[in-house]
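Shown here: the complex without one of its protein chains, the others still in place.
Letters A, B and C name the chains as they come in the text, with residue numbers starting at 1 for each one.
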Amino acid sequence: MTDEITISEDILKKVIKLRKSNTHKGNYGRILLIGGSENYGGAIIMATEGALNAGAGLIAVATHSINLTALHARDPEAMYIDWKDNKLASLVPQMDVIVCGPGLGTGDQAKRLLVMLKEKITPDQTLVLDASAIDLISEDKNLLPVKAGHLIFTPHQMEWQRLSGIRIEFQTDQANLTALHHLAQNNNATLVLKSNHTHVYSEYGTVYVNRIGNPGMATGGTGDTLAGIIGGFIAQFGPNPDTILAAVYLHSLAGDLIYQDHYLVKPTQISSLLPKLMKKYADLN
Amino acid sequence: MTDEITISEDILKKVIKLRKSNTHKGNYGRILLIGGSENYGGAIIMATEGALNAGAGLIAVATHSINLTALHARDPEAMYIDWKDNKLASLVPQMDVIVCGPGLGTGDQAKRLLVMLKEKITPDQTLVLDASAIDLISEDKNLLPVKAGHLIFTPHQMEWQRLSGIRIEFQTDQANLTALHHLAQNNNATLVLKSNHTHVYSEYGTVYVNRIGNPGMATGGTGDTLAGIIGGFIAQFGPNPDTILAAVYLHSLAGDLIYQDHYLVKPTQISSLLPKLMKKYADLN
Amino acid sequence: MTDEITISEDILKKVIKLRKSNTHKGNYGRILLIGGSENYGGAIIMATEGALNAGAGLIAVATHSINLTALHARDPEAMYIDWKDNKLASLVPQMDVIVCGPGLGTGDQAKRLLVMLKEKITPDQTLVLDASAIDLISEDKNLLPVKAGHLIFTPHQMEWQRLSGIRIEFQTDQANLTALHHLAQNNNATLVLKSNHTHVYSEYGTVYVNRIGNPGMATGGTGDTLAGIIGGFIAQFGPNPDTILAAVYLHSLAGDLIYQDHYLVKPTQISSLLPKLMKKYADLN
Partner (left out) sequence: MTDEITISEDILKKVIKLRKSNTHKGNYGRILLIGGSENYGGAIIMATEGALNAGAGLIAVATHSINLTALHARDPEAMYIDWKDNKLASLVPQMDVIVCGPGLGTGDQAKRLLVMLKEKITPDQTLVLDASAIDLISEDKNLLPVKAGHLIFTPHQMEWQRLSGIRIEFQTDQANLTALHHLAQNNNATLVLKSNHTHVYSEYGTVYVNRIGNPGMATGGTGDTLAGIIGGFIAQFGPNPDTILAAVYLHSLAGDLIYQDHYLVKPTQISSLLPKLMKKYADLN
């Protein structure tokens, strides 16, 4: 049986560093978030708020044009591009991290975007695949953007069942590691398997488990927000395993703080709390 | 004369349970809210905020396309579907609760939606009928979606006059119970008759009265918000009478707390207060 | 020389009454606000927020369709109607108070709206004329809706110059009273002449002066907000002079409280503060 390492609060101190004085926004990474169909615009907004409040330097959002105004009414900090705009393909190579999936849907345009990503992404970029992006790849493995330097999958258990072929009740650590290895092949790959105790699997066989979090977070958008936070952390702190663990832990920690006096935890509340929480851990350095 | 049972604070402790650790958003119900014409988009937004802040697991909103952006600018947690989209009919069967009426209007599209609901709704679903949905059924009783497992009517007194044929001054408990029985026939049905002291009538002859609340709540949108809260509670706590009583009581309790230092109680303030209030009662368990 | 009566804090206690328990939103008046052209949508939003936070029972807003979404993103409590919609004419007679002018502009549509108002308004309604509505009437006195039961003009000094023909330096109390009398003819009419010490002139020769307020309020939208508050107060407290005085005083009082620790007073802050302030004075009864 595979050992599980419990993610602890220490990871926050380790990853979240005080920023150096002589830096500019370019030092904190460029992130592109792709998602938000006609029906699921809120998902890409919530992912964007995760990335923004996690501290990404520059944020661009590719989404259905119907979602522009709600995005900017909430988050003027994000740049916008219509996901049908041909210029999107030339934007991709300028990014450090790409998060694809929140509210993406499974329509033709979503597929076209994955095909474009597969073609344009490069080995010095990290790709976070979430939600419907995972479902599309489940249906057609050829859509996986294998050229990415680092692939991070953030499915919940049912999405992982569809992607890995492993039914939920058989999703053991060993089975998950094997499936991840098979899926990612020659890539650096990490699986963030969301559940009430999210597990993080590295391609090299290590398994981490997040034992904090709470059932008030059982609401639509929590996962979208996590994908955004992971992206925002990688933009700043680099695509190493600790970064991902810190993002997962911080997301739950924020949720737990909110849950102390709220029956439910709205995903946008989690994002709003991040800057204060991160400061606390940065100051511990 | 029918006995009236006063709804008390105890109902909140009884209904609002601490969430169990091993749960996910699917455990807290799927709710669809239908409403929001060109003129009354705010009503469906306020109903949505009621359901969201009451803790429903997954929320979809079917509304006129003109209302999408304001909805998402406020509530990215809600999924959206154009109420003219043919896919709406296939969404209905996936839901646990449907709230139809806030800002619906009485136009042709509103009627088409009721016809669709009547056809698609099933005995394992609860339907909350509010505002213009009630008016449309008043005009044509054939529009009543009789196949719903549980019907909840949430009219104010004038809407109930139109639906039941009982003029306001003759809306006695006995008359209301008889009319509800006649209206609902073979359905489980509950009447939430909104007034300064809202009465809840169960089909089996019990009458509950809510003696809290305040005249600062006498403003447009209070009723829409209540319909959303009832829906959100049923999504989580099931379609039993206690759930409805708790929703009615909590809505007024929140209003009373706000009224302590506000001359008027904005419906959106009520919704914002729910997560903290619910936590308090859940912690009493 | 005409005596000036200083408006004092007492007017708030006198006008703002605790609401009675057995009331509903219909008891707090129906108000229609008309304004917001393509360029000045913010003005009608700010007027709406004044009326809403002052406690009007039901609020409808007729504006250019371009302004719908921003209005609802901020204020879902307000109903909306496209100002080009023919149904607007039939909405007018259902209202207790109409505020026309904030952001109205002076285009053809604005004129058409005044012509419609002139035709539809009735002696049991109050009409508040503000901003561009005043300018349009300055250009063509025939546009004045003389059938209104009560006319309230809320110009700043330059708008009053254009309407009355009295240049700012000659706007003495006596001159203003004479001009108001001439203008209003057989109507109840009040002039709220906005300046750093706003004067209120009743048709019967009484002059009130508001000696509070501050230069932090010297920003775009303050006047629109006042027009909305006046409308909201009349909806609730009736079209008598005290109501208008209370609205003028409260608007400045809120501004003074904000100014204590803000260099500038944003109009939307004034509106947000009203419910708490009004509660304080209602509790003094």
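FYI, a contact is a pair of C-beta atoms (placed from the backbone, for glycine too) under 8 Å apart; a residue touches a chain by one contact, two chains touch by 3 or more.
Values in this document were obtained by computation on a predicted structure and should not be read as measured data.
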Per the definition of touch given earlier, which of C:V15, C:L32, C:I45 or C:L183 contacts the omitted chain? C:I45
Quick one: which of C:T23, C:Q161, C:T178 or C:S195 touches the chain that's been left out? C:S195
Contact partner of the left-out chain, one of C:R30, C:K120, C:H156 or C:H251: C:H156
Of C:K120, C:H150, C:H251 or C:K266, the residue that touches the missing chain is C:K266
Chain A residues touching the chain left out here are 16, 19-25, 27-28, 52-53, 55, 57-59, 68-73, 75-82, 274-279, 282
Tell me which stretches of chain C touch the chain missing from the display. 38-43, 45-46, 66-67, 69-70, 73-74, 156, 195-196, 214-216, 218-222, 259, 261-264, 266-268
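FYI, only the chains that are shown with their structure count from here on.
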Given a C-alpha superposition of chain B onto chain C, how large is the rotation in degrees, taken in steps of 5? 90
Whole-Å gap separating chain B and chain C, where each centre is the average of the chain's CA atoms: 35
On chain A, where are the residues touching two or more other chains? 69-70, 73
